[in-house]
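With one protein chain removed, the remaining protein chains of the complex are shown where they sit.
We just call them A and B in the order they show up, numbering each chain from 1.
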Amino acid sequence: MTRLVLAALALLLCGARAEAADVVIGAIFGLSGNAAQSGQDAKMAMETEAAIINDAHAPIPMLLGQGGGLPHMGGAKIRLIFADHEADPQKARAEAERLITQDHVVALIGSYQSATAATISQVAERYQIPFLSVDNSSPSLSARGLTWFFRTSPHDVMFTQAMFDFFKDIGAQTGRPVKSVALIYEDSIFGADSSGVQRKMAAAAGIKVLADLRYRANSPSLAAEVARLKAAGADVVMPSSYTNDAILMLRAMHDIGYQPPAIMAQDAGFIDQTFVNAVGPLAEGAMSRSSFALDAVASRPAIPQVNALFRARAGKDLNDMTSRELVGLQVLADAIDRAGSTKPEDIRTALRATNIPGAQTIMPWRGIRFDQNGQNTEANPVIEQIQGGHYRTIWPADVASAKPVWHVGE
Amino acid sequence: MSLAAVVQMLLSGLLMGLIYALVAAGLSLIFGLMDVVNFAHGELLMLAMYATFFLWRGTGIEPLLLVPVVAILLFGVGMVIYRTLIARALGVRANRGMVQIFITFGLAIFLQGAAQFAFGGDFRSIGHSLLANRTVAFAGVYLPLPQAAAGVVCLLAFAALLLIARTEFGRALEATREDREAVALLGIDRDRIFALGWGLGAASVGVAGAMLAGFYYTSPDVGANFALIAYVTVALGGFGSLAGALLAGVLIGEVEAVTAQLFDPSLKQVGVLGVYLLVLLVRPRGLFGTL
Partner (left out) sequence: MLRRRRRRLLAGGVALLLLALLPLPIGDVYTLNLLILTLLYVGLSQAWNILGGYCGQISLGHALYFGAGAYVSTLLYLHLGLPPSLGLFAGGLVAAVLALAVGWPCFRLSGHYYAIATIVVAVIFYLLALNADFLGGASGVYIPFKGDSWVALQFRTSKLPFVYLALAYAALVWLLAWIMEGTRAGFYWRAVKDDPIAARSLAVRVLPSKLVAAGLSGFATGVGGAIYAQYVGYIDPDSVLAMPLSILIALPAVLGGVGTLWGPLLGAALLIPLSELSRSYLGGSGHGVDLMLYGGLIMLVALWRPEGLLGLFARRGGAGTHAGTA
């Protein structure tokens, strides 16, 4: 009885504005607990994209940028239901089940921490609901033969390949190639994946690994770790660290008068505005891979409008993470629109047929096309460098907005 | 390893160790006084760091000068916690030990939530100050000034605590610790002494937090990064012993630096915790434990 009344109420409330039934998507992020900030940012990115799809506004030059709902579904609106996994795999699993069975979402999207994507993808597989991973970078996720798993974002192998491709290019250009690297990475799934790939690719490229340091995340001090980096004296220091440790690391380098010729970071902390604000000039020249280039306006004309909308919500610019989250929802909404149906099987078929050119998004990617493992193969990352306190895209040349500053071999 | 590198390693360990000692001092003081382990100690540190950050941002005053202000603030916080929670926890009839542990755990979780509520999850850090990012170098050994200043302040704080122990209040503290019933007969208000003890314990972690904020980052769960080390420092030094906390803090700082240098740096805490367990096997009450 109560349920009937509630349903009637819901109909009354929604009926007024929506002709077609809403398309309900479940979004799972860590909204509280240790990594709450990343989850909150993701939530605002998702809400920004949902508003772009649903609301009436000046057209934005990208896919589904015209507003007014999903065109092939009678203007149906995207409705997001957010769930909080607190970075705990068990809770991620429970929330995924709740969204599927209680809220009857047609697809899941998430989830930042790779450990949570591990359990969400298992639930999606069991309930046969598509799960779109938008920002998880662990390569193992798309290597488990899952059939309901899709990932728009590059993973660590693709990201790291970009770094080594850049090393090759810049070495050829300047005649000062990278001969050695030092790896420093936190003791998490992120650090393990990232360093594992870096080790392999360095060996393949004939680059010596002079230091291979796994450190305890959130340590009170990184002085000893940085002293070992200094002693190693590699051409490039390659950190895989979150914001807090990135701050600590650069300060500790400065404390002992160590300035490596180059820093090439695996994103995360090194691509966070908080980090730049905290260490100021110490961050100058640091490079990071990224999948987003805020300054690639020439080839991606939608960026200024989308960024302005995000800024109005979040009070900060889009970054590597939030842009991937935003575009992930765009891709999922497009698949549902093309499917013209909210049946999971139809959505999966449409996702598999996805072929979006990069220029239809805000990403500097070639585009979005999934292989049989659900991995987007067209997501080519970029390299950014902090120049004058701002992130500048320096590679590849077709989306670059600044020239690399390269001190290796000087 | 060069000589300079060895000196650098020991120096880094010493500076960090002094910070550990200062963070642990308040914990040790409170325990020695009333047999209470405060599991929200890391959260007091977090409050002190936020206080320093916001005072600095709001007024632009040099963080070093804010140390006494933050210490006084935390003194108040300590008194309030004692009056509202701990005094009651000491008064319960059943499961006193357990109530005391879990009440401070509850407080820790509450304070983390409150910090998240009030300040958000972003990492805060003091960008510029008199000492920030300044270093002096001598013969290839570098001395970062914010940490050096923290070390000096730590030693001063310990000196102050030891001086306080010699005052009338200190003797009252000592007497209250030794014999709880007898002091009541002497006309000492035990409750007042306990409250002041909590204030003093919180104030010393306030000093530590204010110094730490000058070179570390601040977030709602930053306390956890220091809390475990603080408990180990206190237990290693011997609960209730100030000199023990100082020595144990420095020892832990050095063990950590040496472990991180010689082994996988991610195991540096294992080194510290392992040394602690070994000491405990030989001396079950820590290095200077008397209780």
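By definition in this document, a residue touches a chain if its C-beta (ideal position, glycine included) is under 8 Å from a C-beta of that chain, and two chains touch if they have at least 3 such contacts.
What you see is a predicted model; the values in this text were computed from it and never measured.
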{"item": "Residue, one of B:5, B:99, B:164 or B:243, that touches the chain absent here", "value": "B:99"}
{"item": "Of A:49, A:84, A:225 or A:267, the one touching the omitted chain in the full complex", "value": "A:84"}
{"item": "Residue among A:138, A:160, A:305 or A:342 that touches the chain left out of view", "value": "A:138"}
{"item": "Chain not shown, touching residues in subunit A", "value": "31-33, 36, 39-40, 43, 82-84, 86-91, 93-95, 97-98, 100-102, 115, 118-119, 122, 125-127, 138, 140, 144, 187-189, 191-193, 214, 216"}
{"item": "Residue numbers in subunit B that touch the chain omitted from display", "value": "31, 35, 37, 85, 88-89, 92-99, 101-103, 105-117, 121, 220, 228, 231-232, 235, 239, 264, 266-267, 269-270, 273-274, 276-277, 280-281, 284-286"}
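The criterion applied here is as follows: only the chains that are shown with their structure count from here on.
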{"item": "Cα-centroid distance, subunit A relative to subunit B, in whole angstrom", "value": "38"}
{"item": "List of subunit B residues in touch with subunit A within their complex", "value": "1, 5, 8-9, 12-13, 16, 19-20, 116, 120-123, 125, 127-128, 133, 135, 137, 142, 144, 147, 215-217, 219, 221, 224-226, 229, 256-257, 260-261, 264-266, 268-269"}
{"item": "Footprint of subunit B on subunit A - complex, ascending", "value": "32, 34-37, 40, 187, 213-216, 218-221, 223-225, 227-228, 231, 243-244, 247-248, 251, 254-257, 274, 277-278, 280, 282"}
